[in-house]
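Complex shown without one protein chain; remaining protein chains in place.
Moving on, here comes chain A:
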Amino acid sequence: MSIHPLDPVQALERMMLIRAYEETLIDLHGRGRAAGTCTSVGQEAAAVGVVSALTADDLILTNHRSAGHLLARGADPGRMLAEVMGKRDGYCGGKSGSLHISAKDLGVVLTSTIVGGELALATGVGLSRRMLGKPGIVACFFGDGAATEGRFQESLNLAAVWTLPILYVCENNQWQAFVHRKETMLADGIAGHAAALGVESAVVDGNDPLAMFDAASAAIDSIRRTGKPFLLEAMTYRLRGHFEPDDQAYVDRTELSHWRDRDPILCLRTRLEREGRLDAEGIAAIESRVRATMEAATAFADASPYPGLDALTTDVYA
């Protein structure tokens, strides 16, 4: 058995933590204690695979399904929950909510809820890396919905022309809010668009964290070597609805069932069990740690006070 630089057991635990975080949030929302949220359930492998391939110097811009990226980066689930609940100890003092969490200390510059907004800013973050001579690349996560926005073309084009160190990660989850991708684009994927703009790309099984890690590592090597941007397209699926709560009544049951069988957590766990790297006891230990982490996170968020009302008009201007 070869040793993979991304420890698959650790990757599984991180993916399970992301899943548990989002399930906690859905539960809190159901009990009226947190606002609704856009989850990344089913997309944990892409988040963990790509973010694990980044270094501390690299910066991240992401979109409204950002919990996976933040937690993969090492964000504290308690501070994230506090943010979504509008509490003072949230990453943004409760002013962001679930849709726009940024965390400067973790190099997360932006979570954009305007689809494609992250693509528009990524070029500037890449430019500052380049101009200021700082190490590190910029990872920009977006979905297939953003790839049908004009900003996608504008962003990749400028990044290519100016040779900006940007890893574009399209998490092609097949859904654009309430519209299936096949209603809005004829191409099977978006990697082909990149070629026309002079941007190299690769298409990866987005439900396999090890494949994502390998592809991201190769892409980052290419960016460091050539200075040029690179597009990684992760083929994956949004297993829950657009915005909680969402009964997914509009989703084709056969398609959903097909992808549920390919649930990245289920697949990795089965694989590790088959390879003899995890047994029932090992799984139980991970589940127990994740549960304890989320219980502590929830307690922290519950205990955090709401911001003072004077915060209403602070931080508007520098």
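By our rule, contacts are C-beta pairs under 8 Å (C-beta built on N, C-alpha and C of every residue); 3 or more make two chains touch, one makes a residue touch a chain; residues count from 1.
Throughout what follows, contacts and distances are computed from a predicted model.
Visitor: The complex has one chain missing from view, so what does its UniProt entry call it, picking from "Hydrogenase-4 component B", "Autoinducer 2 import system permease protein LsrD", "Aspartate carbamoyltransferase" or "Alpha-ketoacid dehydrogenase subunit beta"?
Guide: "Alpha-ketoacid dehydrogenase subunit beta"
Visitor: Which residue among A:Gln43, A:Asn63 or A:Ser155 touches the omitted chain?
Guide: Within the whole complex, the residue contacting the unshown chain is A:Ser155.
Visitor: With the missing chain put back, one of A:Val9, A:Ala35 or A:Leu121 would touch it. Which one?
Guide: Spelled out, the listed residue whose C-beta touches the missing chain is A:Leu121.
Visitor: May I ask you to list the residues on chain A that touch the chain which is not drawn?
Guide: Considering the whole complex, chain A reaches the absent chain at 59, 61, 90-96, 100, 102-104, 109-110, 112, 114, 117, 119-129, 131-132, 134, 150-151, 154-155, 157-158, 161-162, 314-318.
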